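Handing you this structure, nothing more for now.
Of the protein chains in this complex, one is absent; all others appear in place.
Chain lettering (A, B and C) follows the sequence in which the chains are written, and residue indices restart at 1 in each chain.
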Amino acid sequence: MKVPVKVEARKQIGVIGAGACGSEVRTLAERVGREIAKRGAVLLCGGLGGVMEAAAYGAKQEGGITLGILPGALREEANLWIDIAVVSGMGHARNALIAQSSDALIAVNGEYGTLSEIALGLKMGKPVVVVEPGWKIEGIHRAKSPEEAVELAFRLTENKGTY
Amino acid sequence: MKVPVKVEARKQIGVIGAGACGSEVRTLAERVGREIAKRGAVLLCGGLGGVMEAAAYGAKQEGGITLGILPGALREEANLWIDIAVVSGMGHARNALIAQSSDALIAVNGEYGTLSEIALGLKMGKPVVVVEPGWKIEGIHRAKSPEEAVELAFRLTENKGTY
Amino acid sequence: MKVPVKVEARKQIGVIGAGACGSEVRTLAERVGREIAKRGAVLLCGGLGGVMEAAAYGAKQEGGITLGILPGALREEANLWIDIAVVSGMGHARNALIAQSSDALIAVNGEYGTLSEIALGLKMGKPVVVVEPGWKIEGIHRAKSPEEAVELAFRLTENKGTY
Partner (left out) sequence: MKVPVKVEARKQIGVIGAGACGSEVRTLAERVGREIAKRGAVLLCGGLGGVMEAAAYGAKQEGGITLGILPGALREEANLWIDIAVVSGMGHARNALIAQSSDALIAVNGEYGTLSEIALGLKMGKPVVVVEPGWKIEGIHRAKSPEEAVELAFRLTENKGTY
């Protein structure tokens, strides 16, 4: 036992997108996850399949930490790459927790669920970056590649990183 | 005391929109509320100001019942025209409850919070009607007037009215 | 159309208890519901079976208004005597909304779910009345009959009734 040093809170970057996706979108999400982990941030997502799974898989390739905030009541629903699971049991209302717990959100593709998270993020004043193509909503930042999206997300949260 | 007849569940129509608005939007919301009450449905909203207050005011003009699902932890935050208050204390996550508890949603103006409710409603498969102008999202129904919006909301929930 | 008078917010009294119960407990819950309605308050409950159903049934016998805050995502899960349903879709976390939305809580029998609502109510500073027998927790008020419990609940919220 030793006296620990105060935790230096890592950034928490949320990755949002559809729960089912093709291989092209999957690759984009994986690259987002890798880049987030490389930069030392925690990858936060909804913990299920599709974009969420691919991003978590990417993060684990780089030794990152992954947090999944699940809608259901069973931890077993988490994808294989989730380190820490919040089992919310609160359905779609958990989308608000994903937005609120992220320093910035990165959207990869996605449908109405993703749109709700984008909107909640913007409402809360969080930086929201969309990897093109994707939802076009005023106030969103757009990036041409996964790496640019993560770069942008970090830049936009620069003065908020230490807590 | 007498044996009651089984409650015939009224439709619950959610009205969503900005918490602060000008008189033009206010009038639109009031007309939406009046029309909902005339048709015997419960008006459901977020319970605060702006569009929410105007719609509830309209409903009370016609003797309707109003339900407000508040984000905060104090019932006193409800506007003056709310009959029944759900004091959620859960912030933005309450938007999901508004969408989930409504048979249909009618949006009057509104910003990111409203957009999140529209998206959640669409995700849940609820009919969403926007009084023009307003958010343009694929899957939304559009109406040129408050009365047309309510008419549309009722039509789209026709086979779901009895429970 | 006429200008409505400001809503005089009714008290909202929460009735909590097991989702399945025998006829003796059922009768107690029904009497609680009747007494709440007679006094003009809204009966709030979890919207399901057992004590929740019996209390709502009692309230409807006296022409009261009943609000059910359901754990699931389907309004159809509400019992037959619920006028207005909040479809929370948030599972056990909805217990906090029942406590927060009630001016006072009355517990009839009940197990761990009820205990969680009692504890949340006490934490929030709400009066909690238990119809004997029932959970024994410091800070709870105890009543020998349903009528006494409702009488007590009203007395303990006397100065909080108008908003």
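Just so we're on the same page, a residue touches a chain if its C-beta (ideal position, glycine included) is under 8 Å from a C-beta of that chain, and two chains touch if they have at least 3 such contacts.
Predicted model only: the values in this text are computed from it and were never measured.
Of the listed residues A:I16, A:I36, A:V51 or A:L67, the one in contact with the hidden chain in the full complex is A:L67.
Across A:I13, A:I36 or A:L97, the residue that sits in touch with the chain not pictured is A:L97. The omitted chain makes contact with just one of the residues A:D83, A:E111 or A:E151: A:D83. Considering the complete assembly, chain B touches the hidden chain via residues 73, 88-93. By the touch definition given at the top, chain C reaches the unshown chain through residues 90-97, 99-100, 111-113, 115-116, 118-120, 122-124, 137, 139. Hidden from this view is one chain, which touches chain A at 1-4, 6-7, 9-10, 12, 34, 42, 57, 60-63, 65-67, 69, 73, 75-76, 78, 80-90, 96-97, 100-101, 124, 163.
What we mean here is this: only the chains that are shown with their structure count from here on.
Rotating chain B by 180 degrees superposes its CA atoms on those of chain C, with the angle stated to the nearest 5. Interface residue usage between chain A and chain B, two copies of one sequence, is largely shared: over half of the residue numbers at the contact are used by both copies.
Taking the mean of the C-alpha atoms as each chain's centre, chain A and chain C sit 39 Å apart. The mean-CA centres of chain B and chain C are about 25 angstrom from one another, to the nearest whole unit. Between the Cα centres of chain A and chain B there is a gap of 31 Å. Touching two or more other chains at once are residues 73, 88-90 of chain C.
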